[in-house]
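One structure follows; several queries about it will come next.
Removed: one protein chain of the complex. Kept in place: all other protein chains.
Right, chain A next:
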Amino acid sequence: MASEYGSAARSRMIGRAFIYGSLVLLAALYLMPLWVMITTSLKSLDEIYGGSFIGLPQAVTFEAWGKAWSQACIGTACTGLKPYFINSLMMVVPAVLLSTGIGALNGYVLTKWRFRGANLVFGLILFGCFLPFQAVLLPMAQVLGKLGLSGTIPGLVLVHTVYGICFTTLFFRNYFVTIPDELTKAAQIDGAGFFRIFFSIMLPAALPIMVVSCIWQFTQIWNDFLFGVSFTAGESSPVTVALNNVVNVTMGRKQYNVDMAAAMIAALPTLVVYVVAGRYFVRGLTAGAVKG
């Protein structure tokens, strides 16, 4: 009996070891590019050309990060990523706030102040989520031109806000649907009006979905390349476009360490957002399933 029990335990342990082994292997494989990026960015150029690509740096140096931030050449101007990083911030913050705010208001109206045809309107907004970027490019360029916003950061803010409304409306509408209508009625009897109910009752209750919407929009807009490259040029480009230029401009030896550092800098904000607010993201996506 005892030996049988022992062999069962042993075979289970082997199974466990196999599972964890595979997981570790796959995780390592998945993290490999990040590893290469980080180590390469911390090496000097000589070390990269002299040694292996994967190994740890012999002497850690942040020179490449400094270069990527303030000296790397984008086109003819050697300003580093810094001004473009600021461009991206100037674009992403208002665009995230605007699209989330409008989405929240849309969701509120579509659930608590239903009007004739509300479902149709929601359906059409939803349709916007599936609209391919490419279909929007030319008409949007014309609109921006007419508005005098071509090639500017406010222009990009407008594009991202409009494009984001579909998603944020979907988020908020589905969240507000789970909040009982009686809440609105109670507030009406208490004397609250349309905006009072929205700001005092609905928005505070919608905190989880607000986090989801902000993270989603932030990632989408920060990582966007197509709109950035289509609607801006030169100095008003977002960081993704500038990164592409950094990597493509080569003088002499290709500066792999600077390229990697630049890529890390460009990716950092979304990473930070996920690390800081990731658990709220998951919580927000599952919220609403259970009423509090």
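By our rule, a contact is a pair of C-beta atoms (placed from the backbone, for glycine too) under 8 Å apart; a residue touches a chain by one contact, two chains touch by 3 or more; residues count from 1.
Here is the rule we go by: contacts and distances are computed from a predicted model.
Chemist: There's a gap in the complex where one chain should be. From "SDR family oxidoreductase", "Pimeloyl-ACP methyl ester carboxylesterase", "Carbohydrate ABC transporter ATP-binding protein, CUT1 family" or "ABC transport system permease protein", what does UniProt name that chain?
Modeler: Cross-referencing UniProt, the chain left out corresponds to "Carbohydrate ABC transporter ATP-binding protein, CUT1 family".
Chemist: Of the residues listed, A:S7, A:Q142 or A:S200, which one is in contact with the missing chain?
Modeler: Final answer for the missing-chain contact: A:S200.
Chemist: Looking at A:R114, A:K185 or A:R253, which makes contact with the chain not pictured?
Modeler: Reading the full complex, the residue touching the unseen chain is A:K185.
Chemist: Determine and list the chain A residues touching the chain excluded from the picture.
Modeler: Residues touching the hidden chain, for chain A, are 180, 182-183, 185-192, 196, 200-201, 204-205, 207, 292.
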